[in-house]
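Input: one structure, supplied below.
Here the complex is missing one protein chain, while the rest keep their positions.
Then we have chain A:
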Amino acid sequence: MATAANEDRVHYDSVESIPLEAINVANPYLFQNDTVGEYFTRLRREDPVHYCAASRFGPYWSVTKFNDIMAVDTNHKVFSSEAKLGGISVQDMHSVEGALELEMFIAMDQPKHDQQRKAVSPVVAPSNLLLLEPIIRERAGAILDSLPVGEEIDWVKLVSVELTTMTLATIFDFPWDERAKLTRWSDVTTASPETGIVESFEQRREELIQCAMYFKGLWEERIDKPGGNDLISMMAHSPATRDMPFLEFLGNLLLLIVGGNDTTRNSISGGVLALNQNPGEYQKLRDNPALVSSMIPEIIRWQTPLTHMRRTALEDAEIGGKQIRKGDKVVMWYLSGNRDETVIDRADQFIIDRENPRHHLSFGFGIHRCMGNRLAELQLRIIWEEILKRFRFVEVVGEPERLLSNLVRGITRLPVKLHAH
């Protein structure tokens, strides 16, 4: 492992001087120092479907152009998401002795994927979500009102994390004082010992069992209570989910929590950063706050909170003229496709009033397209409407720090100063 990490740090003077075959865009350091974009630009130009023969993640294909990514994402009969084949990220999902195996439909193929998604999907349908809007709005307002104006604060810690935890607690109607548990369980679900979040797989298992027991309690409280717009009540009452085996219920529940945690958090931080880097766009927004609705999908494109999804080829196939073999690992780099100038007009610019702002890859496409995409947009819209009511300028006053990860495009620290109207 040490040699792998050293390999990642090999230094070249410029991206252009690297031999094509030595390019490994899965190197997490390229995301932490935010230079991976230059690599993607080169691959889109010179070798849009690129083979990396050796990396610490094994050999893999990088698909970097919008339309090729779309072709892979919509070809679920050939390109599998199955956990047992490696799952959905360039880092294989592997069974570890002692780890609790959570079954989530994001890493399943048809027909099981379809059955599970169909059962859970109505709980995040837009018509249900509108019922939650007033509570999310009120709570977002309270968090924003508690912030000190004119002092340097960390936007990630005080705002993005707080707002995301709050919206998660609201959609699950989770006991308010214990809401930090949700964030913890979300982190634990995706953690392995290397991340430092848990010390061992045993600890992870322990914590997830506590999580299971806690949710079982909420489920039992709510199953006989009529009504309830929260996701737990809805799953407890719906004929499609009511009789789900408990571990399956837990897997689906955690998928809803994990799916909406880092992604929303980093969209909130990424939006502030993008507006600061593009003061003209920030001014447009102040002049016309109604632009929030087209700005939200643009922020999600710009940030691309999940840099990629991975598939495994179930048979030989062709992508962009390259021959893919059965069993090959295929990585769809959404972050690259979202900058593909042949499909997106001025793709390298952040523009909050685009004509078709939802034409981006951040939610994926096809049968695995993000089930929570309307929920994500709703939360971000409410949050931005409330920010604009209170602050004339959320000013970034220091360098952002970024997450060491090739999957979650994360901002870990963002010093800002708030200016009231």
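Following the convention adopted for this analysis, contacts are C-beta pairs under 8 Å (C-beta built on N, C-alpha and C of every residue); 3 or more make two chains touch, one makes a residue touch a chain; residues count from 1.
Heads up, the rule we're going with is that contacts and distances are computed from a predicted model.
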Chain not present in the shown complex, as UniProt names it (candidates "Paraquat-inducible membrane protein A", "Carbon-monoxide dehydrogenase large subunit", "Cytochrome c oxidase polypeptide I+III" or "2Fe-2S ferredoxin"): "2Fe-2S ferredoxin"
Residue of A:Met93, A:Leu147, A:Ile367 or A:Leu388 touching the missing chain in the full complex: A:Ile367
Touching residue (missing chain; options A:Gly37, A:Pro122, A:Gly141 or A:Gly228): A:Pro122
Residue in contact with the excluded chain [from A:Ser55, A:Thr74 or A:Ser238]: A:Thr74
Interface with the unshown chain - residue positions in chain A: 70, 73-74, 76, 110, 114, 117-118, 121-122, 124-127, 356, 358-359, 365-367, 369, 371, 374
